[in-house]
Every structure is written in structure tokens, then in C-alpha cells.
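Yeah, one chain of the complex is gone here, protein chain that is, but the others are all in their spots.
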Amino acid sequence: MVVEIGGFAVADWVTLAPTLVLVAASLLVFLIDTVEPRPGSSSNAVLAAVTTVGSLLAFLVAGYLLVVGVGQERVTGPVSMFNGQLVVDGMSLFFVVIVGSVTALVALASYDYLAGEAYQAEYYALVLLAATGMSLMASANSLATAFVCLELSSLPSYALVAFYKDNRGSVEASLKYFLVGALSSSVLVYGISLVYAASGRLQFGAVAEQLGARPEFAGVLGVGVVMVLLGFAFKTASVPFHFWAPEAYEGAPAPVSAFLSSASKAAGFVLAFRLFLTAFPEVGGLAGGDPAVDWVVAVQVLAVVTMFVGNFAAATQEKVKRMLAYSSVGHAGYVLIGLAAISAPDSGFVLGASMMHLLVYGFMNTGAFLFVALAEQWGIGRTFQDFNGLSTQAPLACAAMTVFLFSLAGLPIGGGFISKLYLLAATAKAGTWLLGAALIVNSALSLYYYSRVVKAMWFEEPDGTVEIESYPTSLYAAVVIAAVATVVLLPAFGLLSPSAFNAASGLF
Amino acid sequence: MAGVYDFVPAVALLPFLAFVVSLFAGEYMPKRGAEAGIIATAGSLALSVWTLLTVAGITGPATSFNENLYTWVAGGEGAVTLNFGILVDPLSALMLVIVSLIAFLVHVFSLGYMNDEGETGLPRYYAGLGLFSASMLAFVFSNNLLMAFMFFELVGLCSYLLIGFWFREAAPPSAAKKAFLVTRFGDYFFLIGVVGVFATFGTGLFAPVEGAETLASFPELAEEALAGSAEEAGVNTFGYDPGTWFTILGLLVLGGVVGKSAQFPLHTWLPDAMEGPTPVSALIHAATMVAAGVYLVARMYGFYALSPTALAVIALIGGFTALFAATMGVVKQELKQVLAYSTISQYGYMMLALGAGGYTAAVFHLTTHAVFKALLFLGAGSVIIAMHHEENMWTMGGLRDRMPVTYYTFLSGSLALAGIVPFAGFWSKDEVLFEALIHGLGSEGAIGTLLLVGYAMGLVAVFFTAFYTFRMVFLTFHGEPRTDTARDPEPVRWNVKGPLTVLGIGAATVGFINMVPVAEVTGREIDYLHKWLAHGDISVTTTEHYGELLHTFAGVDPAELGPVAPGAVSLVLALAGVGAAWKLYNVPDPEEHTDKLGGAKTVLMHNYYLDEFQVWLATGVTVPLARAADKFDQGVVDGVVNGISSVSLFGGSRFRRIQSGVVTNYATLMTLSLVLLLVVFVVAGGVV
Amino acid sequence: MSNPWIAIGALALVAVVIPVSMLTMSRLLRPSVPEQGKRAVYESGEVPTGDTRIRFNIQYYMVALLFVVFDIETVLIFPWTVIYRDAVANVGLARVLLPMLAFIGVLVVALAWAWRNGAVRWVRSPRTTAQRVDRKS
Partner (left out) sequence: MAILSEFYLLLSAAVFSIGLYGILTRSNALVFLMSVELMLNAANINLVAFSFHYGNVTGQVFSLFTMALAAAEVAIGIGIVLVLYRNFEDIDVTKAATMRW
């Protein structure tokens, strides 16, 4: 019940501090809005500041806990609390770092993006609540908490997508997101109930223990596992439950798209990693022997299909935001490699590669969507042609966007290069050549559609009708910070990857 | 260990600094950033020469250097550690000098070509040149495969930026994109190869790093694996026979080489890349991008030497490219297009030499080619300035008297390219062919035959090379001026003539570093390059070691044969090519005969028939062949590339149709896929 | 081999067969006289006005939402009350009471916010006010 953090003995729930900080920040936002319900512009700045600082604090605290080794093998081992319902270990802290950084960037960018909008307190509160859900997802260690956290992050997201309630696109996006989400969550919870039916437990470790290698109700369990897998496919925007993603990302306010496609996806993945590796390792045949339910192959299939559907559909888009949405689906496929190639001898490396990709992706993808937010703010339109010659008017932002796109494509200009390289190495280690081939083919294709944006920005003639009038400071700051982080992650990759590998090895 | 090796990183860092300075401060400098580039490359050149002298043992005992500088990704347990490191041995020291020399001269020349012509956007141009030089230099001294890959990619990126420098025109951006995408296509194979090498050996070092704990290099590990068992060497060959597996890896890496060095079938980007500024073309062709591919093969030659299949593939690709590109050079009308095809062809020779076990010959030809091709491009640039950016050779003529410096230096480069004794190209091309011949004769089995096939193609290409080279020279400089611009060309200044003169002298003399036939005849030991590459501190990157490897693992052995007779054969062919060009094009007005055809008198008609007859005789075989090759190039090769992309786009447009916009359809599809997964993994999976 | 399900099955069968057979019989026997009055909406003898589908005021939705909030609160508090006594005896008052106070505290913040933002204020739109006046006159 007592753990040690940097020399101090504290109660175990203190290790949840990053999440608690997010909760406190969201309550604070509510309180501020309660005191002053019809806010003037000054209180908008306060709301944005509270959100940014809160998420930044969560990021820093999680980073600190990660550095001092809380929950990791070298100090205490995983900190388990509430009868194993929640657990804090390297992996959960690592993902809180991702969620915290993305939330901070999004909150910072939102200040300018939302200028003049009503209901800002609601917006920030929802962002923080969703972030709370995501950071708690990283710690969830039982099917019950997993489902609750998942919904805690999903429900505010539905509302956030519909934030522009008089905009048909925003509403339509939210409707589709919600309907697909509702269907997915009912599939997920039904899957959970079947797993419970087969094992009688909800806590991950207990499920694994109860099931053993040859579970009694293998059929029920099999259906349950597949349904749970698809429930997570929704959260991570993987095929076949990805249908919401292009519409939701396109219709939502761009910062929300950034938030959902980066943080929400990461949170979905961490939960999937933890669930499948601690609850279903033996049934999946990871401990050797015949798998009772071969979910590894199922994930491999999903990974390949997701990569192809996402990237091929992205290649033919006319709107930049929708292209990014599809590319986000494609990236979900890349990250799925972490589970799909898990049978490799060095599974810590495989999983760590996926985690690192999510970390880098958090910055580069958020940055790309925030650039789109900037473009929306300028009112220059959404198609590739509308970006023509943008570099003459906004060279800094365009340079940042170029960094994001090339890093997303996997060129050695940002951290995306190494993380993709590691994923490729992971497929090589596991000997899953098909996955590696799919990764390469799709990366090659992705370069095509990413470079279309770069070409439009730098090489095409501006049509001369659009004059950029304002250069919103906080939005610019967020874009530039994301760009710097993306570039810095290239040389600094080596500093962070060991913690990812160690955190990943902690699950086995 | 203090000394020059501590400064080797500066060789690449100086141009990088120039890149930063030009990019941010270029607007405020009088020459728009050229100063930074010139000073930086001059510094690099000085450091490179110093390094070369140190490696050669002139300033002290001969040494080499190989150390890791910066641990970039320290992998966790069992993961791969990636380092930045520096490898300086005779090969890289030589290459550093070549690259920095050419880069320096190109910077100087750019003053004349870009600044004096009043181009805009010069800071961007000089920043690009600086980054280009920096990445190539860093690529040259990389000590491991991954670092090499990264700079290799950076070189590609810079070429993209520079080829597309005039991005407001229609052609350059598309040429830039083509260059980028085609080389990227090759690079994806390279990337798989890199990952494969790391997965197999756990290291990407080219040569062992001495230290507290000696880190083995991957060619050595491969050698051990082939000699003994794979497990002992700690090599994971994924269940393949080591020999087969290493061949696969080698061929994958070769994919990147073929793309960058513009070898068949990925050569299509290079002629298009002529859309870039001419100094950039000079840099790309002579010393940086295209050379990077061949250099990479030479760098990891210890690995290729283990696999006879890979060697044969390299030799065949090289020989075929040499011939194929040379025939296409014959029908081109624009000065730079001819040079572009000649570059492809010449790099084909280098690949042929590498494949045939002529490591020294390849490095030699790389060296001489760098000099004379830079010269030819800068000369062409000078002509282009003079002709007000007109590149069609049929509008030139008679420039000999009006721009003598350009003419004589260009002639020197042409003689070198054509392979006329005693200019540089003769010695190196001769040695390439000689090595191919003796190894082809000396090796047993299929590889010997294949090498001979490569040799034959290379030999035929000699004739065409000489022919198109001198067709170009005669059309441009001889005869009567065919247009007003050619009658009154714009004069060029010192900053054009200076580099031309330096390179002109170089093209005539650089071949003397390795006169094998002369050494053979006179018995004097003047084949300096052979000696230079044969020895070194790092024994596994010497030609002695490569010779052993070739003998033991690839079964490639030299036959006993003097170099004089083969040299004479190729010289005769080259002279024949020059003669044919002389006959056809060194007339006052090569085109006028055909132009006056309509109302011509009997005598002229007669002349015309003669002319046509000669043309038919000389090119009766060549032109259809060249046309066919050209057609094949544009129809099939481009067609395949375009086909793949349009299939992808078509596939994409199908995929997106799934997203019908109606949420009920999504629900249906989700349900169907759920059912499908359940059926496949639960019912068919035998769980129930 | 007396499976109790056989009896249940038989019962279910009878339960289905009887109403179906009665409906079928009456359909076969009864005369069919379609008439307007039979299809009219029955509104306790009054003359029906308007459609059966009337729209409720949107503000009922807010009330419904608040109901959901308290409903959930109750659902989640209920099991806690069941074990409250035993739990206090086992682990002490603080560890049992404080988490629930935190839970209710969060809900109170939400409720205060909603209240302050007008969730329970019944707003009369000009149109409804006008309709009321119409009806009176």
C-alpha cells in the first residue's frame, strides 16, 4: 500500500498523480465556469491556461515518475492498487506522457482556434475529461475499469466532435462517430461479458490464470476475444471499425481531430497491449503450444488490411484533412505490428517499437492537424489546391508542416524515420515478412500523398486570392513546438527508446 | 589520438555550416551566400587533402581511422545499437578529396552561372549546394550502413531540392519529383537491406572498430559465417543457407545503388534531372549523388565479394547499362542530354568493374570520371551561358574560335571521356575492360561467361562513347555558326574559366596515377593507385583482402594476360568512333545539306546522297537500335513505373468507395467483418 | 427421462396456440364493416384535436438528463450502502467514507455548474408565451 517515489514513502494512489492532476484541472475549469458562467475573453485565457498547464503538469509528473523508476522493474515493480483494478508501471506512465503532451499542444492551439466561440469552458472541460479517461486507460488492469475508462474518453469525444453544433459537417461527423462508437462499445461490452462467462474474472491477470492454456469454454471465449479485439479496433481507428475516423476527423474542429487521432489512438493501443498481453497470452499461444484462440493471426490480418485501406484511400483524397484522417488509419495499422509481431523472440523490442512510434506520432500527427487548424483559421479552404503557394505567406508554418509530413512518411527528417525502421526491424525479428512488406509498400505510397501537400505548399503558384491576415500566436507556438519535438526526436530517440523497451518488457 | 582525424567531422560540418549560413543570412551577403559555400568547401578540401596525406603516410606513418563518435540509439537488451562513426581509409580519403574538390569548383563556377546571370533565390541555391556537399561528405566517411543510409537519403532529398530549383517552370518540379521518387523506389529495397543486415549481423559496421572491445564488421561476420557455421559467428540467417541469404541482402542493398547510380532500369530520372541548374548537374554527376551508389558498393565490397551471384548481377547490370545508355546518347540533340546518357554509361563501366572484381579499376574510373565529367558539365554550362540558355546543339557550331578556353578544356574532357590516350579516361576505362576480361577468362563456370558478356558489351560501348562524344564536340564547336547567338556568344568570366582550366588540366593528367599498361611495358612501378588501395591499416578494406575473398568465396580469379593488347583494342575502337564522328559532323555545316534538300542543285543533291549514305552506313544499325532502346525506356520502363502508380491510385479510389457516407452501411460492414472474423478464427479455427 | 422443460414447452405451445386460434376464429366469423369512426383517435370521449404525435418541449430533455445524473448516482451508491456497515467494521471509517465523498463531490461540482449555467431554469420562449395568450382569449 506504500510505495517510494524518489526517496519518499507515499500511498500507492499517489502514483496516479498525473491522472489526478487532469481530474483536478477539469474540476477547476468547471468551477471557474460556475463562478462566471458567461465568460468574457479574459476568462477564456484563464480556461486555456488552466487546461494547458494542467495537461503539461500531468506530462511532467508522468515523465518524472518514469525517470525515477516508479512502477518499473528497477525500483519497485508495477504498483497495483484497488485490488489490481488499476496498475501503474512503465507502460502506463509512458502513455500518460504521450497523452499529456498531446493534450497540452491541443489546448495551447485551441486558445486561438476557439477565439470568439461560445461554450469554451465546456470545450476545455471535455478535453480534460477525455484526457483523464485516456490516461486512466493506460493504467486500467481489469475489464471493468478498461470499459469505464474507454467510455470516459469516448463520451466527451462525441460531444467535442459536435462542438460546432450549427455546422452540418461537425454534427454529421459526431453522429457517425457516436453511432459507430455505440455499436462498437456494445460489441466490446458483449465481448467482455463472454470473456467473463468463460473465466469468471474481470481482472486481467486473474483472467489469464483462470483460463490457462486450455480454457473450458473455448468457443465462448473465442467469440469474446474477437469481439473485444474489434471493440479496440474502434478506439484505435483500425479496420474494420475505422469507418467513423475519416468523417469524424474531417468534420471535427481541427484541434479535436488532432486530439482524437493522436491521444485517443494511443490510449486505445495501450489498453489493447495490456489486455491482450496480460489476459490472453496463453490462449493466444504466446507461452508456447497451440493457441486456443489465435488472436495473433487475427491482429496480423487486421494490421495488413488497416495499412492498405488507410493508405490507399488516403492516396486519392482531395481534402488535406481527410487525407490526414485516412493516413491516421494507416498508422494504426503500423502500430498494430506491435501486437501482430509479438511472437518474435524479443517481444519487448517489438512492443517498444510500437510505443515509440506512437510517441513520435503523437507529435507529428498532432502538428499536422494543428497546421490544418491554422489553415482553417486563415479560411483558405480544404483541398490540396487551396494550399498552393502557401509557403510564400507562411514559410515557418509550411516548414513545420513539411517536417510533419516527411516524418509521417518515414523520411529521416524526424523521429518517424527511426520508429518506422524499428517497426520494420520488429517484423524482421518476428519473421512476419508479409507485415514488413505491407509496411514498406504503404510507406512508399504514403510518400506520394504526403508530398502532394509539400508540393502544393512550396512548388505551386499561389492563386493570389487569399491573403493571410493574422498569425495566431498560440496556434503557431503549438505547431512550432510540435515540429521541434518531431525533429529533436530523431537524435534524441536513443534517450527515450530504452524506457519504452523496458516498459514493454515489463508486460511479459 | 589527436591529429587530423579529429577534424574529419569538420569536412562535412563546414559545408553544413555554409548551408545554415546561406539559408538564414544569404540574403544579406553580397554574393547571396556563395561566399559561405566557397570558404566552407575550400576548408573541406584542405582538410581532405591533409587527411589524404596522413593516410598516405606522407606526413607521418600511414594510418587509418575508424571510431564511433556518437551513440545514437542505444538499444535495450538484445536490441541493436546504432552509432555515428567515422571510417577513414585509403578509399574514403580519396573520395573525400574528389568530392570536396568538385564541390569547391562547382561553388566557384556557380558565381558565373548563377550570380552573373542574375538568378533569384540564390540563398536557397547555395544552401542546397552546401547541404548536398555536406551530406555526400558525411556519407563518404560513414562507418556503418545505417548512417550511410541516412546520408544517402539526405543526398536524395538535396538533389530533389536542387533539381527543382527553378520550381516556377513546368519541367523542373516534375523532374525533381521523378528523381526523388525513382531513387526512393530503389531506396526502399536498400532500407529492407539495411534492416536485413542489422537483423542478420546485429551490426552495420563496414570495418571493425578497435577499442576496449573490438566490434566486428558485418562483412567479416559474413565471411566467418560462410567459412564456418552461422551460429558460431552469431549470425541469424533466418533459416536460409548463408550464401543465399547474403546474396539476397546484397541484392537488396544493390536496389538503392541502382536507383542512385542511375543504372538500368532505374536510370530514367537522370536525363530528366538535366532540368536543374548546370552546376548542380555537374555536382550530381561527377561527385555526389550518382557517385554515391557506386561508392557504396565499393565501401561494402568485402560483402559483395562473398557472393558470385551478386557480382555477376552487378557486372551484367553495369555492362548492359554502359552499352544501352551509350547508344541512346547518339541520337540526343541537347548538349546536356548527351552528357546525361554518358554519365549513365560511365557508371555502368564502374559497376562492370566492381562486378568483375576490378575494385581498383572501379575506384580509378570513379576518380577520373569525376574530374572529366565535372569538366564537361561546367564546359557545357559555359556554352549555355554563351548561348543564352539554348541547349540544342544544332543551333550552335563554330564556337571554337569564339571561346577558346572553353573549347580546349572541353576537348580535353571529351578526349578523356572518349578514352583517347593519354587522357585520363583512357587509362581508367582501359583498366575496367581489362579487369573484366581477365577475370572473365580466369574464372570458372557461369560467372566467367557472364563477365565476358559484360566485357563484350562494355567494349562495344567504347565505340559509341567516342562517337557521341565527338559528335557533340563537332556540332558544338566546329563548323560554321548556325545561329546568330552562336555567331556572337556572350563572353564568360574568370569564375567560369578558372574551374574549367583546373579540371581541364586534371582531365589530361589524372590518369597518370595508375598507368597499368605503361607500368607493364616499362617495368616501372607507377601504378600508384593499385598500391594505394592494396594496403592500409584496416586490413579488411584492402584490395589484397578483397582478392582473397574473390578467390575463396566467389571463384573469381584473374587470367594471365598482358594489359597492352586489350588496351590497344579499346583504343582502336575509340579512335574508330572519333573517326566516324569526324566524317559525319566535322564539316562546315553538317545540317545544311539536308536543309537545302528542296531546291538543291545536282551537285548538292549528290552531296546530300553521299551524306545520307554515310549517315545510313554509320548509323544504320545505331539509330534503330538507339530508337528501340529509347522506346523501350519510355514505353516499358516508364510504363511499368506509371502502371504501378496508376494501379495504386485505382485501388485507392476503390477503397475509398467503401466509405459510402451512410452510417447504416458502416454498421452493416462492421457486422459482416465481425461475422467473418468469428467464422474464420473461432469456427474454422477449431475452437468450437 | 422426465425433463422439466417438456412441461414448460407444452405450456408455451398452448399459450401461443390459444390466442392465435381465437384471433383466427373471430376473423373468420365476424362481419367486416369499415367505418370512419372506428379509426378515429379515442380521447376520452372528447373530439380529438391535432396529431397523436405531439412534440414535447426541449427543456424536458434537460430534466431527463439531470434525472440520469441522479439515477446513476443512486445506482452506484446502492451497493456501497449495502456493505457500508461491514466495511466500516473491517477497514475503518475513513477508507469507506472518503472515496464516496469524493465521488459525490465530483457530482456536486457538476450539478453546481449545470445549475449555474441554467440547466434547471425553465425558459419561456416568446412563441410559447404567445400561444398561451392565444388559448386564453
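As written, the chains take the letters A, B and C, and residue 1 is the first residue of each chain.
Following the convention adopted for this analysis, a residue touches a chain if its C-beta (ideal position, glycine included) is under 8 Å from a C-beta of that chain, and two chains touch if they have at least 3 such contacts.
All values derive from a computational prediction rather than experimental measurement.
A.B. asks: Using the touch definition from the header, name the shown chains in contact with the chain that isn't displayed.
C.D. replies: A, B, C
A.B. asks: Which listed residue, A:202, A:335 or A:475, touches the chain dropped from view?
C.D. replies: A:202
A.B. asks: Looking at A:72, A:103 or A:185, which makes contact with the chain not pictured?
C.D. replies: Of the candidates A:72, A:103 or A:185, A:185 is in touch with the missing chain.
A.B. asks: Among A:33, A:89, A:112 or A:250, which one touches the chain that has been omitted from the display?
C.D. replies: Going through A:33, A:89, A:112 or A:250 one by one, A:250 is the residue touching the chain not shown.
A.B. asks: From the listed residues A:10, A:45, A:115 or A:171, report the one that touches the chain absent from this view.
C.D. replies: A:171
A.B. asks: Of the residues in chain A, which ones touch the absent chain?
C.D. replies: The list for chain A reads 143-144, 147-148, 151, 155, 158-159, 162, 165-169, 171-176, 178-179, 182-183, 185-187, 189-190, 192-194, 196-197, 200-202, 220, 246-247, 250-251, 322.
A.B. asks: So which bits of chain C touch the chain we can't see?
C.D. replies: Output for chain C: 4, 58, 61, 64-65, 68, 71-72, 75-76, 78-79.
A.B. asks: In the full complex, which bits of chain B touch the chain not displayed? Write them out.
C.D. replies: Those residues of chain B that touch the unshown chain are 656-657, 659-664, 667-668, 671.
By definition in this document, only the chains that are shown with their structure count from here on.
A.B. asks: What topology does the chain touch graph have (line, ring, star, complete, other)?
C.D. replies: Drawn as a graph, the chains make an open path, so a line.
A.B. asks: Round to the nearest whole Å and give the separation of the Cα centres of chain A and chain B.
C.D. replies: Taking the average C-alpha coordinate of chain A and of chain B, the gap between them is 43 Å.
A.B. asks: Among the residues of chain B, pick out those that touch two or more other chains and give their numbers.
C.D. replies: There are none in chain B.
A.B. asks: Multi-chain contacts only, two chains or more: what residues does chain C have there?
C.D. replies: Residues of chain C touching two or more partner chains: there are none.
A.B. asks: Please output the residues of chain A touching chain C within their complex, sorted ascending.
C.D. replies: 27, 30-31, 33-34, 37
A.B. asks: How about chain B: which of its residues touch chain A in the complex?
C.D. replies: Residues 71-80, 82, 150, 153-154, 157, 164, 167-168, 173, 177, 180-181, 184-185, 188, 191-192, 194-196, 198-199, 238, 645, 648-649, 651-656, 658-659, 661, 663, 666-667, 669-670, 673-674, 677-678, 680-682, 685, 687-688.
A.B. asks: Which residues, counting only chain C, touch chain A once they are in their complex?
C.D. replies: Against chain A, chain C makes touches at 106, 109-110, 112-113, 116-118.
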